[in-house]
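Just one protein chain is left out here, and the rest sit where they should.
Read from first to last, the chains carry the letters A and B; within each, the first residue is number 1.
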Amino acid sequence: MTLSQAMFPWLLLTAAFLFTLGALGVLIRRNPLVVFMCIELMLNAVNLALVGYSSYLNSEEGQVFAFMVIVVAAAEVVVGLGLLTRVFSIGRELDVDDLDELKQ
Amino acid sequence: MSPSTAALLAGLVLLFPLAGSALCGLIGPVLGRRFVNLAGTLSIGAAFAVTLVIFAQVLGAASGHQSTTATLWNWLDLGPGNLNVSVDVTIDQLSVLMLLVITGVGLLIHVYSVGYMEHDPGVARFFSYMNFFIFSMVLLVLAANMIILIIGWAAVALSSYLLIGFWYERESAVLAARKAMITQVIGDVALVIAAILIFVNLKSVPQICIPPPGEVCALQLQSSQHLFTLSLPQIFANASSLGAGSALITLICILLAVGAFAKSAQFPLHTWLPDAMEGPTPVSALIHAATMVTAGVYLIARFHPLFDLAPIASGMVACVGMGTAVMAGFIALSQVDIKRVIAYSTMSQIGLMIFAVGIGAYAAGMYQFLLHAFFKALLFLAAGNVIHAVHDEQDIREMGGLDSRMRVTAWCFLVGSLALAGFLFAGMFSKEDLLGFGLINGPGAPALYIVGIVVNVLTGLYAFRLYGTAFRGEPRSDAARNAHESKAVMLWPVVILAGLSALAGWILQWPIAFGPHLIDAFLNPVFTSPGSGPIAKAPSLGLGVIGFVIGVTCSLIGIAIALRIWVRRDLDPSRVLARPGLRLLPRLSFNKLYFDEIYDALLVRPTRALARGLRRVGDPVMDSWIKGVSGVATDFSSAFRTIQTGLIRDYASYMVLFVVIFTVAVMLAAGLAK
Partner (left out) sequence: MNVLLAILLILAAISALGVVFSSQTIYSALSLVLTVGLLAVVFLVLNAQFLFVVQLIVYAGAVMVLFVFIIALLDPAAEDRPRFLDLRLILGVLAVAALCTAVFVAARNDVTYDTSCTTQAVTCMHGYTVGSLAATGDQAADPFHTFGFPENAVNRAGNVQTLANQLFHTYVLPFEITSLLLLVAAVGAVYLTRRVAVGPRRDPQAEQRWRDDLVEGAE
C-alpha cells in the first residue's frame, strides 16, 4: 500500500495537463459558463500539484494552500455567476465575444 | 465555592437576561405585550434569585475563600507568546455587591417599566434592550479577563446607545444617543490601548503566582507553559513587574481612568450624560444613574492593584472626581429640566465615588455606589411618575404643588432628596464616610476634603430646589393642577426604593453613623488581598466624628438655604447674584459652563474647517497630479490600441502565451543550471 516516488512526475504531468487544458478551454470556448468551468479546472490542477508536493515533501503546508485556493475558487464562482445573471438580466447574449465594451 | 459551582451560577446569571432579551426581541412582537412584560421581568427576577444564592455562598464561605475564579471555556488559544483569551468569571465580594445592585435594582426598575411603557408600541424592543443591558452589565462585573471585561464594557455602551435613542423618531434622541456612543468609544479605545500595553509588557515575564492561603496555586500550572491569558488575577499577580510608580504603569492607569471617566461621565467626558436623559425614564434610572455610569468606579476598584502602584494616576483620578462633583453640583443649581437636574446630581455623586477610589478608599466608594443606586433610582422613578402625571412635561417651572396631588410620590421624593443631600438617610452615611477618608488621604489632604464639603452644600441646595420647585407652592400649569397619583405597579418600586434609601444606611452602620460599616468589613478582604498595595487609612474615631458633624452641618446649611429660597420664599438670591463679581455665575450655571459650546468650537468646528480647507487646497493640487498621470497613461496606451480588440479571449490568449513562454524558460534555465 505504498506509492512509488516514480509516480510523482506523472502526477505533475497530469496537473500541468489539466491546467493547460483549462487554459485552452478559456481560449476557445465562447460560452462564459464553460469558461468559468475551465477556470475551475485550472484551479483544481493547481490544487493537485500542491497536494502532490505536500505529500511528496512531507509538508502539510501545500494542503493549507490548496484549502485557500478552494476558498478563493468558491468566492470566484459566486461573483462570476452573479455577474453572468446580471449580464443576462439586462438582455445580453451569453457570449464572451459579445462583451466587447473594453474596446470602446 | 468550588470553581464548577461558580461557573454554573455565573453562567445562570448571564443566561437569564440574555434569554429574556432574545425572547422579548425575537418573539415578543408576535406574542404581545403581556408576554413581553412577563418574560422581560421574570428573567431579571430569576437572575436576582441566582444572585441571592451567590451572595449566600460568598457570605457562607470561610474567610479567605470568598473569591472564586472559574474558566468557562478557552475562547482563543494562539499558543505561548501569543494572545490567549479564556472566558473567566470571578465571584468575589466586589462582583457580588455589584450583581446585587444590578439585578435587584434592575428588577424593581423592570417592574416599574411595565407600568411606564404601558402605552408604548415598542415595548418588546424596550424589554429586549433592557434585558440585554443587564446581561452586558453582569458580564462586565463578572469578567475575570480583560478582553471579556472590554466586551462587556462595549456592550453596555451599545445598550445605552440603543436605549437613549429608543424613541428614534425624535431627532434630539438620536443625536443624544450618537453623542453618548462617541464619548463611550473614546473610553473603549483607551481601555483597549491599556490592554495592549499590559499584554505587550507582561506576556513574556515569568509568571508569578501568589496562592490563596491553604490552596495550591492554580496559576503555577499556566506559568510553566508561559500562557498569558490577560486574566485579571494574572495581571494583578504580575503587576509589580510593570514597576511601581513607573511611567508605564502610570500611563496604563491613566488610560484605564479615561475609560472610567467616559463611562462615568466625569470631566472632560461628561457632556453626554445630561443629553442621555432623552431616553425613557426607567432607562435613566437603571443605566444612567444606578448601574452603568458607576461602572467606572467599579473598574478602578477592580484594578486597584494597578492603581495602588501608580500614585500619580490615582491622584489625578481623585482630583478629577472631586472637580466633577463641584462642577456638576454648580450646574445642577439652575437647570430646569427635572431629569437633567437629577442627571447632574448623578454626575456629582459619581464624582465623589471616583474621588473615593482615587484616594484608595475603595470600600467607601463602593458603599456610596450601593446607597446611591437606591436613592438615585428612587429619584428617577419618582420623577418618572411626575412626568407621567403632568403629561410628559419635564420643565420644573411648569410644575409645583404636586405634594397634595401625588402624596406617595412626593413623600418618596422627599426621602430621596434627603438621602441625596446627606441628612438622616442613605447619603449621610456613605458621603460622610468617603469624605472622612478624604481628611487624611489623597493629594494635598485635606484640600480636597474642603472642596467636598462645598459639594455637600451644593447638593443640599439643588436637591431641595428641585423638591421645592416641583412639589411645593402653587401649581403653575393646568397639567400640574390636574396631576394625579400613578398606578400601583409604578408606585411600589418607588416605595421599596424609598424604604431601602431610608433604612439601608442605618442597618449597615448600626449603631453608630460614622466609622466602620458592614460594607467595609465585607469588601476589604478584596482590597487587602495578597499582592495589592496599601489601602487608604481610616480616620481615627475622633476625626471621624468631627468630619461627620462638619459634613452634615454643611448639608443642613444647603438644605436650609434652599428651603428659604424655594419653599418659604423669604430669601431672594437675585439681589446677591446681582453684584458685579457674581453676575456671571447664574449664566455660567444655566449654560452648563458652556462645555458643549467649547467642545463645538475646539473640536467640531476646527475639524470641519480643516476638512473644508483641505478640500479647497486638495481639489486643484490632487487633481492636477491625477490628471497629469492619467494623461501620460492615455498617451502611452493609445500607442497600444491596435492590439486591443476588446475580446476577452484575445487578452487571455496573450496571457497564456507569455505564461507558457515564461514557465518553459524557467524550467530550461533550472535544468541548465543543474
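Rule of thumb we're sticking to: a residue touches a chain if its C-beta (ideal position, glycine included) is under 8 Å from a C-beta of that chain, and two chains touch if they have at least 3 such contacts.
Computed from a predicted structure; not experimentally measured.
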Contact footprint on subunit B, counting only the chain that is left out: 78-79, 649, 653, 656-657, 660, 663-664, 667-668, 670-671, 674
Touch list for subunit A against the chain that is not drawn: 1-25, 27-31, 33-34, 36-38, 40-41, 44, 47-48, 51-61, 63-64, 66-68, 70-79, 81-86, 88-92, 94-95, 101, 104
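By definition in this document, only the chains that are shown with their structure count from here on.
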Subunit B partner contacts - residues on subunit A that touch it in the complex: 20, 23, 26-28, 30, 96-97, 99-104
In the complex, subunit B residues that touch subunit A: 644-649, 651-653, 656, 659-660
